[in-house]
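In what follows, a structure is listed as structure tokens, so that the remarks can point back to it.
Of the protein chains in this complex, all but one are displayed in their positions.
Labels for the chains are A, B and C, by order of writing; each one numbers its residues from 1.
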Amino acid sequence: MAIPVTIRIQEADFDVAREIAALTKGRTDIGAVVSFSGICRGSEGDEAIAALTLEHYPGMAEAEITRHAQTALSRWPLTGLTVIHRVGRITPGENIVLVVTASAHRQAAFEAAEFLMDYLKANAPFWKREESAGGTSWIDAREHDDQAAARWTKS
Amino acid sequence: MAIPVTIRIQEADFDVAREIAALTKGRTDIGAVVSFSGICRGSEGDEAIAALTLEHYPGMAEAEITRHAQTALSRWPLTGLTVIHRVGRITPGENIVLVVTASAHRQAAFEAAEFLMDYLKANAPFWKREESAGGTSWIDAREHDDQAAARWTKS
Amino acid sequence: MKVKYFAWVRERIGKAEETIEPPASVRTVEDLIGWLARQGETYAHAFETPRVIRAAIDHAHVKSDTVITGAREIAFFPPMTGG
Partner (left out) sequence: MKVKYFAWVRERIGKAEETIEPPASVRTVEDLIGWLARQGETYAHAFETPRVIRAAIDHAHVKSDTVITGAREIAFFPPMTGG
């Protein structure tokens, strides 16, 4: 049976409960579901943020996320996974990204969700521009995110 | 400001979306929310399961979960956490346990959720009895769960 | 001293709790398990493999060599399987 994989890039918000239900409804082989919601914060360091605008590379973004989803499926015994990444203007407190992983076992669900988030941060072609009192500026990539993604590389 | 900690042991089901909203609503300091839902599976190995019945030690169960919640708060920069553990009869596909962690940063939210689940499995006084075609029997503890909990012990 | 039993320990003994008065020679959790195991067939069955029995004193996990003096409530149960 094909493992359900849902990947969406959209301006609209998402509903965590609906996405969890979509992976689990009517099934009795799932023991663990992990969801990760990334949310827009109202400040970065000392600076207040009015909003983020997310730009992406259409086509490549879907391809990159699909590739990492397939890697996750090959590495962990998942029963399903969902990745939703919003684009456009997002204000503090709003959702940015969702990853949901389902598995018979909790460790697989946790690890796959972390893996997907680390890779999204480091490799998926999205860029955040922030609006603050000082104007708008592109957020710098964090060295930390590359390191987080690198820990999943088999040595 | 006190960090919101919710711990409930209940027969009723829980609503993941409501619990996530309770931790995040009206706040703009949260960047990451992780939820873990543990679900009753319809089989254990080759054997079909008709239902689980969860027994707990009232008083001690709350105390143990509270103690681990405090450890999680001291170890990770969380903005809130919720643990709900159901008791009573639960059929395949139904929820058993929920952990939700919120933080400014994703790694703290992931690690704290895994820590809480590992400790719940190994140390919280709950016991599962399963009903199958062969009658009812208490589920054996898994060595694996003790090992999972032990990895959080500082050496 | 109040004693509580859970899961199959409770089922084998046939009661969820009781009040006991062990002799002064019963100092540790291990001693108490040994004493309880001699209180009849159901107890002998419940405590037949002492190393798998877990104990808590006043809602906190304890080891088998813990002294029970001053305990208000002692509980015995199999390894936990929650989560």
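The definition used in the following text is that contacts are C-beta pairs under 8 Å (C-beta built on N, C-alpha and C of every residue); 3 or more make two chains touch, one makes a residue touch a chain.
Not measured: the values here are computed from a predicted model.
K.L.:
The complex has one chain that is not drawn here; which of the drawn chains does it touch?
P.N.:
When the entire complex is considered, the left-out chain reaches A.
K.L.:
Sort through A:A12, A:A63 or A:A150 and give me the one touching the missing partner chain.
P.N.:
A:A63
K.L.:
Considering the whole complex rather than only what is displayed, give the residues of subunit A touching the chain that is not shown.
P.N.:
Subunit A touches the chain not shown through residues 38, 54-57, 59-61, 63-64, 85, 96-97, 117, 120-129, 138-142, 145.
Methods note: only the chains that are shown with their structure count from here on.
K.L.:
Going by C-alpha centroids, which chain is farthest from subunit B? Tell me that one.
P.N.:
C
K.L.:
Any idea which chain sits dead centre by C-alpha averages?
P.N.:
Checking distances from each chain centre to the full centroid gives B.
K.L.:
Centroid from C-alpha atoms only, then distance subunit A to subunit C, rounded to Å. What do you get?
P.N.:
Centre-to-centre distance between subunit A and subunit C: 48 Å.
K.L.:
Could you grab the centroid distance between subunit A and subunit B? Build each centroid from C-alpha atoms only and quote it in angstrom.
P.N.:
23
K.L.:
Can you pull out the residues of subunit B that are in contact with at least two other chains?
P.N.:
Each of 38, 117 in subunit B touches at least two other chains.
K.L.:
Multi-chain contacts only, two chains or more: what residues does subunit C have there?
P.N.:
Within subunit C, residues 83 contact more than one other chain.
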